[in-house]
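What you see is part of a larger complex, with each chain still in position.
Just so it is clear, A, B and C label the chains in written order, and each chain counts residues from 1 on its own.
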């Protein structure tokens, strides 16, 4: 069993021990995910682009960022579990779509590429 | 090399071939993540809680949901890559924090549990 | 001067007294707005649809909801100020677009109406 499978097993146990499945319908889980993404956003809202890498290495801020990344990731895994989606396969499939949608020779080095959908 | 490691390798190649690292500072990636989380939210905004599981199985909607889950997951992995965080270890660490913060016997079956932070 | 104009004047003074214009470029303000929207979302994430009106009347929760609505509104006004947009005229213009885009006779009573854009 690889690391991600172990994490998923522990996550299922965490939710079951607390009897929280009843609150974890897919609608509520997207709200959890988006609110956690909002907290991650808050860590960078006053940081300039050219200082964002350095800010990510400041000790106290980094701890908060990792904590929010953990929350976002957990929310995403809970949603995948609930709707029966394999998280890595789902990302892999989307990456393939993006490879076709944004051919390297057309979008190379352009920020005004077509909006990632 | 496990599946997630393969995905990360392909993702790095995808970004490098397009010379997009220049746009992918951590600030911009949190904006990407939150905007994709918003698109996922949009799939459920008019769906009632008690219909959210069924809605997640409708063919056309499911395809859109999986596409958005893929985008959110990719954005999260790109951010982890950029700041040098291991995604699974980061989630695992946060799950441990949550296990301590929300003892099963205190929060079992309660929706009004302390807000997940 | 109407109430909204008074609020805008006080808001400009609030920002100027703190010398915060330097942080309030439009990019950062959209991050502020989205992170505050995430906090508002958090107030309802475990509340079922059919209990959401009642939950909005609970005293402590209502205070938090109003506080978050205030933050979202302030962020939106700051953004309008920064880019020189009239908030009410901008909403009015979008409502006219929506009136045309969603003719009453086509969308009446349907949740599966075309996604509000």
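In this text, a contact is a pair of C-beta atoms (placed from the backbone, for glycine too) under 8 Å apart; a residue touches a chain by one contact, two chains touch by 3 or more.
Small disclaimer: the values here were computed from a predicted structure and weren't measured.
Trainee: Number of identical chains in the whole complex, 3 of which are shown?
Mentor: Of the complex's copies, 3 are shown; altogether there are 4.
Throughout what follows, only the chains that are shown with their structure count from here on.
Trainee: Return the distance between the CA-based centres of chain B and chain C, expressed in whole Å.
Mentor: Taking the average C-alpha coordinate of chain B and of chain C, the gap between them is 25 Å.
Trainee: Just curious, how far off is chain B from chain A if you go by their C-alpha centres, in Å?
Mentor: Result: the chain centres lie 2 Å from each other.
Trainee: Where in chain B do residues touch at least two different other chains?
Mentor: Residue numbers touching two or more other chains: 30-31, 34, 38, 47-50, 111.
Trainee: Could you pull out which chain B residues touch chain A in their complex?
Mentor: 2-4, 7, 10-11, 14, 17-20, 22-23, 25-28, 30-34, 36-41, 43-44, 47-50, 52-53, 55-57, 62, 65-67, 69-74, 76-77, 79-80, 82-83, 85, 87-95, 97-99, 102, 104, 107-109, 111, 113, 116-117
Trainee: Note which residues of chain B are touching chain C in the complex, please.
Mentor: 30-31, 34-35, 38, 42, 46-50, 111-112, 115
Trainee: So in the complex, which bits of chain C are touching chain A?
Mentor: Interface residues on chain C, with respect to chain A: 23, 28, 31-32, 34-39, 41-42, 44-46.
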